[in-house]
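Removed: one protein chain of the complex. Kept in place: all other protein chains.
Chain nomenclature is as follows: A, B and C, assigned in order of appearance, with residue numbering initiated at 1 for each chain independently.
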Amino acid sequence: MGMIGGGKDAFIGAIHRLAFNMDGLVEIVCGALSINPAVAKESGEALFLPADRIYLNYEEMIEKESQLPADVRMDFVTIVTPNFAHFAPAKLALQKGFHVVIEKPITFNLAEALELKQLVQQTGLLLCLTHTYSGYPMVKQAKAMVAGGVLGNIRKVWVEYPQGWLSKLSEREGNAQAAWRTDPSKSGKAGCIGDIGTHAAHLSEYITGLKITQLCADLNIMVQGRMLDDDGNVLLKFDNGAAGVLMASQVAAGEENALKIRVYGEKGGLEWAQMEPNTLIVKWLDAPMQILRAGSNYGDRLSSYATHNCRTPGGHPEGYLEAFANIYRNFALTLSAKLEGNIAPKEAADFPGVEDGIRGMAFIDTVVASGQSELKWTAFAEV
Amino acid sequence: MGMIGGGKDAFIGAIHRLAFNMDGLVEIVCGALSINPAVAKESGEALFLPADRIYLNYEEMIEKESQLPADVRMDFVTIVTPNFAHFAPAKLALQKGFHVVIEKPITFNLAEALELKQLVQQTGLLLCLTHTYSGYPMVKQAKAMVAGGVLGNIRKVWVEYPQGWLSKLSEREGNAQAAWRTDPSKSGKAGCIGDIGTHAAHLSEYITGLKITQLCADLNIMVQGRMLDDDGNVLLKFDNGAAGVLMASQVAAGEENALKIRVYGEKGGLEWAQMEPNTLIVKWLDAPMQILRAGSNYGDRLSSYATHNCRTPGGHPEGYLEAFANIYRNFALTLSAKLEGNIAPKEAADFPGVEDGIRGMAFIDTVVASGQSELKWTAFAEV
Amino acid sequence: MGMIGGGKDAFIGAIHRLAFNMDGLVEIVCGALSINPAVAKESGEALFLPADRIYLNYEEMIEKESQLPADVRMDFVTIVTPNFAHFAPAKLALQKGFHVVIEKPITFNLAEALELKQLVQQTGLLLCLTHTYSGYPMVKQAKAMVAGGVLGNIRKVWVEYPQGWLSKLSEREGNAQAAWRTDPSKSGKAGCIGDIGTHAAHLSEYITGLKITQLCADLNIMVQGRMLDDDGNVLLKFDNGAAGVLMASQVAAGEENALKIRVYGEKGGLEWAQMEPNTLIVKWLDAPMQILRAGSNYGDRLSSYATHNCRTPGGHPEGYLEAFANIYRNFALTLSAKLEGNIAPKEAADFPGVEDGIRGMAFIDTVVASGQSELKWTAFAEV
Partner (left out) sequence: MGMIGGGKDAFIGAIHRLAFNMDGLVEIVCGALSINPAVAKESGEALFLPADRIYLNYEEMIEKESQLPADVRMDFVTIVTPNFAHFAPAKLALQKGFHVVIEKPITFNLAEALELKQLVQQTGLLLCLTHTYSGYPMVKQAKAMVAGGVLGNIRKVWVEYPQGWLSKLSEREGNAQAAWRTDPSKSGKAGCIGDIGTHAAHLSEYITGLKITQLCADLNIMVQGRMLDDDGNVLLKFDNGAAGVLMASQVAAGEENALKIRVYGEKGGLEWAQMEPNTLIVKWLDAPMQILRAGSNYGDRLSSYATHNCRTPGGHPEGYLEAFANIYRNFALTLSAKLEGNIAPKEAADFPGVEDGIRGMAFIDTVVASGQSELKWTAFAEV
């Protein structure tokens, strides 16, 4: 694999490395790790990359790797650059025959995402979008339970994602993470709702299997001087008639990364919180609440999707990095199967891709449009 | 005290009796406990009321009691009839010089509530509205902390009230509680949002000291055949610019009575959940979360409002009945002080009254209007 | 009812009043509320007792009340004096034909407890011991589940009761509660282990239906200058071969009143914590954990013992005072039935009595003996 972006001190690049290292299925063999040549070089050396495969830009990397023998060259690229620099390397990689992993959001805007979709369809290559939270075993369990109908028809979805780290104008105080995320030229037309609201929206659709059809958004800039929303509250309607609420905030002072979802159907409800990810709370209309735990051995009570995405027995907590590693592991298993002419198990094939990316970009477009509208409801449109 | 409504098998009447009995400050001396004479009689006897003070209707009770000597007659009435039958006895009681306690909602509509306000102002009598949840000590603590400015300016209010007990069409299956609450002729123009949404709205204003200025409501009937909303999601704006979300549902299958509020300001946030009421979680932007506990002895860290409303040392959980009893206790202390020409301590004087009732009725009006509007925002208007 | 002890400012007397007031089944009609005549008088007036039934000592009260007509005189006495002053009034009351409620521990030593047992057997009168924690609905549920065999044979009992309020030498700093509890002449031969260890031991036997047969105690005085144990750790053996651990501490700095018990059998385990008393956690060997909640409506899943001891629907938390009130309510229902020649329902008849008191005194004796022994095991002996 070749990495684009993710040089020294880049937050998300380091996370990707922890994630793909874990299971020993993915090896980084080359990189274009920074647009700063010195940083690119230094970062490559720190990763023990051979000198001739430390590239200074992604064009060079993709070009040169494509000329290497098949058993030597990278199999895929991982793109961990800022949002605005996702599209170009992804496009080139696909055009040159490389599979692609991209950090979310997939692109800078919807048009780019749609173009990538076309390329994926034309080339038959794999594209994986690292919507980390869908990699947790108990999220898989929740999805499987809803799909299995145990809750009956879904009536209500309640997803919240409060963080507090942008409670001050940190982008003016030297916080690099804050700086690019609050800058429209780097982050896109949305702030909080794009950065974390998209995770919440993705999770709501991923778990329920439903699609958002219209929404009503209240986007706010709570910290004076900021250019993009740092808080958003959104009413949702789903295609089966279910109602939803999505809250995302980066000014919920004192909150860490408290993504949480609750889904209620006719017969019961599910509750999952990212900060205690190995637990899935199942509430029943007519029976006591149950606590399902990742890794536990309950006969057939846990879905194969949950057990496939868990490495340790119950009571040995897995976390964010394991969830992230699950995305890579599933992508790698699917890719290996494909390269060997096989079909991956359905559990491995379940990772986010270009369609999820398009839903995400369309979500951002729709929320921003709704935020500016005086009408209550704005239709969710992918094009 | 004389009780109007609350005969045998009436849910809320029994709760009121548990609440006012507890502290030994209030004694029931007469009652018009049911419109069914047999039930009225039987219920009065079960409460050991003297035969001549078991009345068959509230008019008779108020009339006859008003003719008794001052040291014998009841001091106040408690009205625990269904919503549509709050106004008339309250009005008559005030006109005849009796103080009044009313179960919420104060009246059937806003106009009645405004008329009661006039009567209260004219007579100088006390009116207490049993918004139970504001009686919890840690709700008092939260209110005191916000008022004291420790969170800085409030930016976000997040209040949720999921219940599951109306997940089926129980009103057609002999559930008396369900029947009147889902019947517009008894309950009023709103269902869930009136029954429990008003508690959530009251709590949000009570704790923050802010006023809702506009809102955007999505009201739903999730159970086919029902006549009133059983689920509602509301975006809020407060008078200081804070954003809010209020969710109330009676079809959140598997939920009990999970009222919960979170308030975030510039410097931190508060979280309180009714089902674990002795705990107040305080989150700080730059310091570890703290867990404040009712009854605990932290020097001056707990507000006098919190300690006044707590009977036992830390670790001896108090609950819903104690919160309810606090409303009665504070009303009784204030009334005693008034009768003796004194002024009650500020902690005792803090119980909900006619203004809270008017806000509640106006909230229902505004939410219902917004639910029917195609515009995003509807102004909150008390008149 | 007539109250002995419990004058103004006495902690536990006020708790008793909150508890017996709640359900309106018990009325205080007279009292010998303090050995200080002025306090006795003032306290009686504060409770609105008639002047001629405010007595200055218990002998006078029992004597005079016994001469009143049967429909006027008190039915029973409640004894809330310090430990050393339980026996004499209890004995006299029984001798004069009054039923008795006593705050735990039943007496100052085992011999007195055995004497009371004889009197109870001879007179056929009721004696109720207010082991509050056995009054919680989910403790009743736990007991019913163990008795019903759902856990299989019990293997392990793990009960802990940490408090922190004696972490300093508070008895020398004017804390009246600390002063008598740490004074052997008032409290008896044990400190912490008598004050709260007995609650833990009672709960372990109450829930499991087992009897402790031998134990191994490590009693400690952690705060220099104290005269009685403030910390104790005890290994237990039960009559079915189960092993147990009991920990009680009043120097667990920062703990409130964290009584908690876990019971494990062949098929699963139970966990109950006093500070979240409405929840019973049920763990299964081969199935997901369940959360049983007081007041919930699960068809027949909750025992009649649990539902009988609960006043409000699920999600309306009841607490310590309601548990206390349950003891009084059950005693009062049993007494009423007895007075009317009926037999109380089995759920009402389930309140602690003289046998529980004897077990408690024997537990203290055995623990203290074991604490002084060099041998590992000391047999638990009631005589």
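Please note the rule applied: a residue touches a chain if its C-beta (ideal position, glycine included) is under 8 Å from a C-beta of that chain, and two chains touch if they have at least 3 such contacts.
Since the model is a prediction, treat every value here as computed from it, not as a measurement.
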Considering the complete complex, of A:P277, A:P352 or A:G371, the missing chain is touched by A:P277
For the chain that's not shown, point to the residue among C:A32, C:L47, C:A85 or C:M247 touching it.
C:M247
Residue among A:E160, A:D195 or A:E318 touching the omitted chain
A:E318
Per the touch rule stated above, chain A touches the missing chain via residues 14-15, 17-18, 21-24, 47, 163, 165, 255-258, 274-278, 293, 295-296, 311-322
Hidden partner interface residues of chain B, rising order
282, 286-293, 296-299, 301
Across the whole complex, list the residues on chain C that are touched by the chain not included here.
151, 155-156, 158, 160, 162, 164, 167-168, 216, 218, 220, 222, 231, 233, 235, 243-245, 247, 249, 251-255, 262, 264-269, 282-285, 289, 373-377
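We adopt the following convention: only the chains that are shown with their structure count from here on.
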Chain B-chain C separation of Cα centroids, rounded to whole Å
35
When the centre of a chain is set as the mean of its C-alpha atoms, what distance in Å lies between chain A and chain B?
43
Which residues of chain A are in contact with two or more other chains?
282, 289
